[in-house]
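Excluded from the complex is one protein chain; the other protein chains are retained at their positions.
The chains carry the letters A, B and C, assigned in the order they are written, with residues numbered from 1 in each.
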Amino acid sequence: MATAEATAPAFTLTQATNASLWANAWYRLKKDRLTIAAAVMLLTFVVLALLADVLAQNLFHKSYTDQDLLNNYEKPTLADPAYWFGGDEIGRSQIVRLLYGARVSLAVGFGAAFINLTLGILVGLSMGYFRGWFDDLMQFVVTTLNAIPGLYLLLIVAVFFGPSPVALVLILGSLNWPGNALYVRGQTLSLRERDFVTAARVIGVNSATIMFRHILRNVLPLVFIVSAIDVGQIILTESALSFLGLGIQQPLPSWGNMLTHAAQDLSRGPWLVWAPGAAIFVTVLCLYLVGDGLRDALDPRLKES
Amino acid sequence: MGRFILRRLLQGIPTLFGVTLISFALWRFSPGDPVSRLVFGAQNVTAEEIAALRHFYGLDQSLPEQYLSWLGRIAHLDFGQSFLYHRPVTDMIMSALPNTLQLALVSLTIALVIGIPLGVIAARSRGSFIDQVVRVFGVAGHAIPSFWFGYLFILVFAVQFGLFPVGGMLTIGKSELDVADRLRHLVGPAIALSLAGIANYSRLMRTETLDILGQDFIRAAQAKGLRPRTVLYVHALRNALLPIITALGGLLAVLVSGSLVIEQVFAWPGMGRMIYEAAVSKDYPIVMAAVFISGFLLVISYIARDIAYGVADPRVRR
Amino acid sequence: MAASTFQETTSTATAGSGRNLVVVDNLVMHFPLTQGIIFQRQVGAVRAVDGISFFVEKGETLGLVGESGCGKSTTGRALLQLYEPTGGSVRFDGTELTTLKGESLRKMRRRMQMIFQDPYASLNPRMTVGDIIGEPIEVHHLAAGRKKQDRVQELLKVVGLNPYFTNRYPHEFSGGQRQRIGVARALAVEPDFIVCDEPISALDVSIRAQIVNLLEELQGKFNLTYLFIAHDLSVVRHISDRVAVMYLGKIVELADRKELYDHPLHPYTQALLSAVPIPDPKIEAKRRRIILTGDVPSPVNPPSGCRFHTRCWKAQKICSEVDPEFIEHSARHWAACHFPG
Partner (left out) sequence: MGSFRSYYAGVKFLAVFALLALVIGACSPSAAPQTSAGTPVAGGRVIVGSFADAKVLNPILNNDVPSQDVLNRLYESLVQTDTKTGQPMPRLAEKFDASPDGKTFTFTLRDGLVWSDGTPFSGDDFKFTVQATMRSKATTRKSNFQDIVGATDYGSGKATDIAGIVINGKTITVNFAKASCPALVNMGTFRILPKSVFGKYLDANDATKNLDNAPENTSPPPVAMGAFVFKEWKPNDHITLVRNDKFFLGKPLLDEWVYKIVPDGNALAAAEKTGEVDYVTVEPPYLEDLKKQSNLSFFSYLSPGYTFIGWNELHSGNEFFQDKNVRQALTYGLDMQQVIDKIYLGEGKKMVAHTPPISWAYNAAGLNTYNFDAAKAEQLIQASGYTKGADGIYQKGGQKLEFDLWTHPDNPTRVTLQQVAVEQYKKIGVNAIPKQEAFPALVDRLTKSKDAKYGDQGGHDFGAVIIGWSLTDDPDAYSIWHSSQAAGGLDFIGYKNPAVDKALEDGRTLCGTDQRKAAYQNFDKQLNDDQPYNFGFAGNTLLFVNKRVQGLAPGSFGLRGFTDLQKWWIQQ
């Protein structure tokens, strides 16, 4: 399973004040071609995923469930667009399934990361801002959740809810937030002592507005970066769950279940393995690179030498 | 120090309590139960047999009773007996845990030994081609789903070239003490398991090193005539120590509970497989014990981390 | 009426003329030190402010002076209810603030503002100047839309900044300019009272006078009352009408400016004054400097009796045993010392 513990960014915002954040970041980012390339790649995948319906109907003329059992294990061929990437064990078009798989995998990744992010921010902000008993209680909850092997939680919860995409988003989204929460809490603890927060209180701004307008605005850029990596981790976790038979279920394709299925069928359809494998690999890699690249760009300590 | 450790251990008790309560509730309220699985498919099982089985497994008690009697046994360090295996859970854990630890420690070492230099190298040449290659390489291993990496490793190194065994811990018939054979078996799973660590530590070290490079003391040290590389590694390492220790604290617990996927692919008889099988079979004595032990190890690893913090950074010491 | 009841029960320092805007009576601010995670127990307290009383008259500037860590900033913040005081009372224009909660407290905030020491830290780096100054206007529903924009621009003009800077971020300004933004934000709600928490200490020496002049000018223009916090006496001399000196959570001396500078009663005030350079080189050369020995004691465990006795050259046995009362030695001149003068 993913070891999310080690992904917390190693710098804090306290020194970030002086930089013109986004302008400088963009300036730095433009020079980081690897990050730009990764971002473009990701964007391409997202666009392809969004266009899945259009492409499937107009270019490939197949849905992701259309079967052709008589001609299964069709080898990749240029003759028929639907079989550019070959066909699977019951004759479904691999490329169409990849497109819809992109939709599912990315939606699960981003969806769950969004929940992680939201929960992490809400809990972390409240912990750091209100401190006291709420902080103590949530610290306890977070430590306790961290102490249960994630695998076991996933297994039981997956058995509980059944492997639908929505359930999967909810499960993965509700399991990874403690890391985000602790990170946001740390940032909030230091930010809430800053004078601009005091100034807001003097003005009479209420707690919610202070948390969301003043503190969150300062935490958000970094949390987004953590989340970029989180998305990658979740896509990997989905594939691991598919491997265990608990991921997204057929006929709905996800890159994870396509890869798992293909890997078990290596000798009959070796071409089936490479596309979903590459899709996962490239996506996760790009998410990491974009996350790290953004962090570099946003980190005021990394001066141009 | 002794009092500090004792106090932290006591603070861990509510956590362990919470962990076991959650696990128990999840186990009990999720669908499926061990007896119906056992009985399903076995022909001509009588109602009396089913009742006897429920009694044998203690499932005829009310839920609070079951939980309390489990807690009572835990107080005597008795984890009970596995439903599925009819043997003491303690024995089962004692046979799986050392295997998992062995794998975890080796892979951790690999991750540190490869990840740290990678991070420093990338930072030293920030923005250059080398940096970009290292950035991609550091993360690449982790971006491959681990089961797929395992399959590739087996196909290429075990089947194609015959360099390493496909799986297991020892060649059948070899002595337990045959270190060379043991190492050959460790290579595949340890590398697969270390990929996440390599990605994380190289990224961490890269950030830390970039930070160091921007600081004046590097120039000061160079002025003293120290070799730049020495200065960099020593200082970067020292500064990166705290975040790495932080990361290790959690990581160790994760590794201890085992990496199911890798254990599965490489036929490694560790904790992950044990917990997994127990979870799908609803063999709760094993699940509860494993959760309890990994929770306990997490508490311990946090304490160890805090002590290490004190050693690494005198400011933290109280 | 309120003042008279105070007179009977508490220190005389709270009794001023009827024009008092702020009356602080026996204000105590302790920060607890705790141990344990689930079951916390208090093992002690940082006694940042330990029973102080004073008043601020309408339209005046009260200087509050003391070394770092003596509790003067805490006093300012506790006064504005940024902390919940451990004890004592704070009355603002006749209203008891310590018992105010929620909306009524928020309404009072309109009348009390604060200017901060560090102009870099007190402005949210992610907000534009327009948003920063506009926020109080919005919070108190003073204006909206176009009118709010106009008001923001007007305020920028008032503090001497280009009114078209509203879309810029704080980092695009110099320290002095930022402090002006901070002042504009404080003025936005048209307050009566402003706590100036060392507003110039973080600025370049060359700009300090500009800001002090701005504050004085605004005081006249908008009839403001200031509590001006500073860590040395030289700064407050120009702007203060009266000066209070704090040591380790207590006010040790309080008097009109001239009285205090000319006739300091408390040895600590004398020591502080001796450190203030005098522009006349002849006098400066003859000036006797009192060098305080020893460190400031910890506010967790303040010394018994007079808190200053550990560093005081006049200290006698009684000083370590009896805490001297804060008494009016001459008209409007209070001091807490067994051996004043």
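What to note about this one:
One rule holds in what follows: a residue touches a chain if its C-beta (ideal position, glycine included) is under 8 Å from a C-beta of that chain, and two chains touch if they have at least 3 such contacts.
For clarity, every value in this text was computed on a predicted model and none was experimentally measured.
Put simply, the missing chain touches A, B once the whole complex is considered.
Residue B:96 is the one among B:96, B:118 or B:231 that touches the chain missing from this view.
Contact with the chain not shown here comes from a single listed residue; of B:59, B:140, B:158 or B:307, that residue is B:158.
Residues touching the missing chain, restricted to chain A, are 65-67, 69-70, 72, 89-90, 158-159, 162-163, 243-246, 249-251, 260-261, 263-268 (touch as defined at the top). Mapped onto chain B, contacts with the missing chain fall at residues 30-33, 36-46, 48-49, 52-53, 55-56, 81, 84-87, 92, 95-96, 147, 150-151, 154-155, 158-159, 162, 165-173, 264-267, 269-270, 273-274, 280-282.
FYI, only the chains that are shown with their structure count from here on.
Chain-level centrality, scored on Cα centres against the all-protein Cα centre, points to A.
By C-beta pair count, the most extensively touching chains are A-B. Chain C has its Cα centroid 49 Å from the Cα centroid of chain A.
Our note on geometry: chain A versus chain B, Cα centroid distance of 22 Å, whole angstroms. The mean-CA centres of chain B and chain C are about 55 angstrom from one another, to the nearest whole unit. The set of chain B residues touching two or more other chains comprises 14.
Contact of a single residue of chain C with at least two other chains is seen at positions 37-38.
Taken together, the chain C residues at the contact with chain A in this complex read 37-38, 40, 77, 80, 82, 106-107, 109-110, 112-114, 116-118, 120-127, 135-136, 139-140, 169, 171-172, 182, 185-186, 189. By the touch rule above, chain A contacts chain B in their complex via residues 1-3, 5-11, 31-34, 140-141, 143-153, 155-157, 159-160, 232, 236, 239-240, 243-244, 256, 259-260, 263, 266, 273, 277, 280-282, 284-285, 288-289, 292, 295-296, 299, 301-303, 305.
Of all the residues in chain B, the ones that touch chain A in their complex are 14-16, 18-19, 22-23, 26-27, 29-32, 126-127, 132, 135-136, 139-140, 142-148, 151, 155, 196-197, 199-201, 203-204, 206-208, 210-211, 213-214, 240, 243, 246-247, 249-251, 253-255, 257-261, 264, 272, 275-276, 279-280, 287, 290-291, 294-295, 298-299.
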